[in-house]
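All protein chains of the complex are present and in place, except for one that has been dropped.
Chain naming follows the written order as A, B and C, and within any one chain the residues start at number 1.
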């Protein structure tokens, strides 16, 4: 048996009736792009988890051409039709025409969303997901903006790590990430909001879980997708400055601190370039070293100032707690300090319920039920402050 | 832009390290096939909804080569890893290598199930889904049989029609069918059972919803997949006699009658070949015509006898009710009559709860919540009779 | 210490301000009496479980004078204020003033219901609960009838036996009966209906659980409260013919059969007067003796005819199943036979879900959760047939 025999060159082409027309995404009149990205549409790069293209498609059959690339971690997508998740699949390397729907009533408008189900992959310089074109037999109609805009900034929790898959799973692979089952998507849905997510597993405010001071969200907040590296991503515009004027959130939810806590409990990290070693220390009695905790608080404070600078009107909510409450006092102090220093009163802290044994997901991370609970709590809270 | 440009010839081939070996499915030592099919494995045809291949795969990367064909209704698959659903996708026409997992710990055994998510398509002679081969870098381990075997015989409800998708959906297309979210799969999971499903949307015991007397499950019960037609399916063995000795269920659940009720409320059907017209009639007061209802009961009676002939030991449960209770008295009478005539006491009737507004799914069919409720009820009932 | 010292003669009399006026119940202009009873109000006898007096009381303080009597089984009451259960207490022998509320805003109307929480006690000729008078500082306003009337006829399940109390409880005492937590009350509430209950623990259609043929509900259906005996109850009017014209239900729910099934599995009963022995027999293989099962069916048939004679317009629903489904086929046959013989099409059968380990209550009877589930199912069903 020969591998070269196995891929049909038809690739579903039987489905291509005469009416199916290919259009580059850049030529599509009505497409809504979700997630922070550049202005480029030829192709469109989807960087962050939850990034998506959305169509109101009046026609019977729709395909989308995607291109995936990676060295280690492949992208996955979820497909939502009229807000219901109906498909989820790995996108293997290369360019693929993916059929979104076929055989439907041509006179009915379908709302379609193709969502990047995995986070930006800072550890894989080759990872990318691009949308090139559509193949369609109908017309695209305008898509209204939701009345509310939310921005989520977080770590593995916000990346939906473990929100899908069996509890026993231990491998760190894209399959266990979900942009659909996580609390951010659920909260946005419950509040009828558009939303964007900036998240990196293992990263924190000051350092990552393993004390690496470069792996923090604040430093790359002003770039399109700062955690990425490599020539390919640079070429895609990931490292360009983000145009904050283009999309101003009503609420920014920061769900960080879990990995900053981890740093206190894990080994030191040594910068091989400089030989310098970094470590958030514990006291002998297991409590946090005050200086190191103070460094976290100072970093949180600075991050709040950076958020405010770029988002003058947004309510900022630091929501924390699904994997332990250890940093909550420090987060309260940081918010207090920032608020006192700046006079900014539109910032608050909200505790999210811990995952329990009953709501555990894959990789010891919150499962879908834990995300559902967090979303319900956060939704109630945001409703309260948005009145 | 030229369509021919768009499909990469790489097809994820970067992923094919030297260790990935292609084996025809027929050469795989340990594979468990779910669902009624022929003995052929080169390729394996998956006919009925819920049909599947299952592996215990110890290795880091696994691909499966599928071939889909159809004139109208494409197949879909769901992928379960360690029993958790992680992927669901349309399989477009042609042969495709689908990556099931990659990048996983090579020393850990993964239980993998690739499930046909849509029913056998009696209205599309060209519809088929075949499994040709696997590409794997590890070894396959044996898969134990579950201690219990269930067989489900039903219509659209058992095919999971509407168990996925938005409530607003009206198109009759494969996308809204689910073999994972339906009550049959959930019941089997809850009882730790292997199971098979024989189901056809719109079909009944005596006639289909539109009075067509050929569209009934009993007549084709003894074939591998009798609802299918066309030379292709015949060539795949769909119409061959089923070897009942190869798989004897402990329980047969019959969920039929919903479309027989429909026949009373829909227009007559005329056999164009003979000019004969068929119609289950209502009385003027809206009640069932007694003769026609009797014909249904007689058909149900005969079906029970046929089930018993082929499954001497099975408990037979007629489970009915998710879309109305109208035929329940007639079903009770039929079971009574069969039981009295045969002396067979291993047959009973169980009422399933009606779908409510809160549990409605797509196409006015039971949604995932309705299936979950039915599964919970049926599981409790089967536990009771299997003691 | 002397027992005579212990009861204060004040009996809360400090609360009796000048404004509190005593009125015999017979003199109260607006009182709604629930439950089948006589026309007498001086005093009012509450016989069946769920029987109640209801007031719309505009005033600040309300007391009710109750009189309890019994040889073995004392009555209990529940108190509902604006439909919320707020009190539940034993009523010990004698006449007592029970304070229903005090200290409330005199200008607001309170809907008040004082409910007999235990069934008529056929084994205790001395058991009675009477309402004599009220003590009130305000005015009683009219109470509207609900748009729907339900009648429930049943056994211990309908009496709410075990719906309150710990799972471990085994004593047959009034404390474990609830007229509030049972499915009948919950169904009536969900449907916004007035309702009456006729129920006796251990009784059936043909015989009781222990084969006593006198302990059946059909024989006493046409009396006010036929299960009762003794001179005291006779004097209260329990054995008088019921005036069906006074209250015609829209739906009659019959939940009987559980004890008829029990009779097959329990010892024979001998009528000491005649020496005759009664026993519903099992075959050697554990199945029902056909003649005896036929006798049950005939009795069910006759009961349906009696119900119809007295309630010409009511929908009759035989709802069965919370403690096993064994008699369901026989019930279906009986309903079929009755319906065929009479032409009556307003009668149907509805299966109620079995209690599970998770919903078990006291005395191995359905607990509050099982009643809640049954009520939800029955409510959905009744909504369907009442459209």
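Everything that follows uses one rule, which is that a residue touches a chain if its C-beta (ideal position, glycine included) is under 8 Å from a C-beta of that chain, and two chains touch if they have at least 3 such contacts.
Predicted, not measured: the structure shown is a model, and the values here were computed from it.
Considering the entire complex, the omitted chain makes contact with A, C.
The missing chain, though absent from the display, is touched by one residue of C:31, C:150 or C:164; that residue is C:164. Set against the missing chain, the residues A:54, A:181 or A:377 yield one that touches it, A:377. Residues 285, 287, 325, 328-329, 332-333, 335-336, 345, 348-351, 353-354, 356, 377, 380-381, 384 are the ones on chain A that touch the missing chain.
The missing chain lies against chain C, touching residues 1, 3, 6-16, 22-24, 65, 67, 72-74, 81-84, 86-90, 92-97, 99, 101-105, 108, 132-133, 135, 164-166, 168-171, 173-175, 362.
What we mean here is this: only the chains that are shown with their structure count from here on.
In this assembly, the C-alpha centroid of chain B lies 46 Å from the C-alpha centroid of chain C. A separation of 58 Å divides the Cα centre of chain A from that of chain C.
Chain A and chain B, compared by their mean Cα positions, are separated by 36 Å.
In chain B, no residue reaches two or more other chains under the touch definition.
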